[in-house]
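Omission of a single protein chain aside, the complex is shown with its protein chains in their original locations.
Up next is chain A:
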Amino acid sequence: MITPSKAPLIQLRGVHKYYGDYHALRGIDLEIRQGEFFSLLGPSGCGKTTLLRTIAGFEGLSSGILAIDGRDMAAVPANHRPTNMVFQSYAIFPHLSVAQNVGFGLRRESMSRDQKARAVAEALEMVGLGGYGGRAAHALSGGQRQRVALARALILKPKVLLLDEPLSALDKKMRETMQVELIKLQRNVGITFILVTHDQEEALIMSDRIAVMFEGDIEQMADPETLYRRPTSRRVAEFIGKMNLLPGQVAMEGNRIIVDVAGLGRGAVEAEQAPGGVVPGATTVGVRPETLGLLFPGETTSRRLADGVVDEVVYYGDMTYYDVRVPGIERPLTISMKNLIGQPVLDVGTPTQVVWDERSLVVLSR
């Protein structure tokens, strides 16, 4: 396994992109390190695909600097960039065989026919399609097309592999398999991967680092755990995972940050629980469903409690999601509970107590 080195492989400085009046990228600053699995995550229309296509060279910059491996890319067309792309549609050439597709980019390499054939066979082997070289491209399934697209891009040993929503066309099972395979592949080849996705779960599973984009700008850039546990803004908190958003008040008492959360109560939080900074006054406080709990009959706890009534129960098998109505909060709190041995599933209307903890609060000023 190759660990990401510190040297930035890709640098973007103040990158803007306009389509006529439309401001698609609004001042992107970004550094991606050699060997990193980096994801661009955001809702559709946020500019993530534009950013990827900019790096690939299919779109020019309106202003700003893009450098790959220390070299300015402004005058370098797509066919001379050290990047290769896996397209959302896979863009498999329908008139060529699988082997011809994979070997497409080798035409310009100074290799003998045998060497090329061997390279194609190895690339197909690497993506689990050994022996498929002779097949017609149009006879492949979705998953196989994706593997061909991967092999075709990786055979050229690019410095960066760009993946434009490569899994969105696959069914759920296939997608989960490919997620794991992509991670393994990336570790084996050590090539920097940049993945564009709108699927937050996919980004969390696969990435070393994630940039969350909204409206042409990067809202937060962090590793998956930080992004999940310490979102800096409401938008990021809502986009990634499930998050209860509660109205509250935040104040400084000396060095201590004190929050008063509607329905739950007052408590002190650490500075890192306010990653977006503290602006005293009204604020939004986020709490993840799995950091809350329910006190079942006969249990005791030293943690904080709030009274409530079960409003909705959604049973997932391994988990149960409860919506609990708590006085003082307009929307019910969503709480997820693991279905442990001997633990009952509560009925709608059951009075209960919500278990919470100051450590699970996130102050979302923005």
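Points worth noting:
Convention: a residue touches a chain if its C-beta (ideal position, glycine included) is under 8 Å from a C-beta of that chain, and two chains touch if they have at least 3 such contacts; residues count from 1.
We adopt the following convention: contacts and distances are computed from a predicted model.
The subunit not displayed here is recorded in UniProt as "ABC transporter permease", chosen from "ABC transporter permease", "PadR family transcriptional regulator", "Nitrite/sulfite reductase" or "RNA polymerase sigma factor".
The hidden chain makes contact, of the residues A:Lys17, A:Lys48 or A:Arg152, with A:Arg152. Among A:Ala56, A:Leu163 or A:Val324, the one in contact with the hidden chain is A:Ala56.
The residue from A:Ser63, A:Ser89 or A:Ser168 that touches the chain not shown here is A:Ser89.
Only one of the listed residues, A:Ser44, A:Asn79 or A:Ser112, touches the absent chain: A:Asn79. By the touch criterion stated above, the residues of chain A touching the omitted chain are 56-58, 77-80, 83-85, 87-89, 91, 93-95, 104-105, 107-108, 136-139, 152-153, 156.
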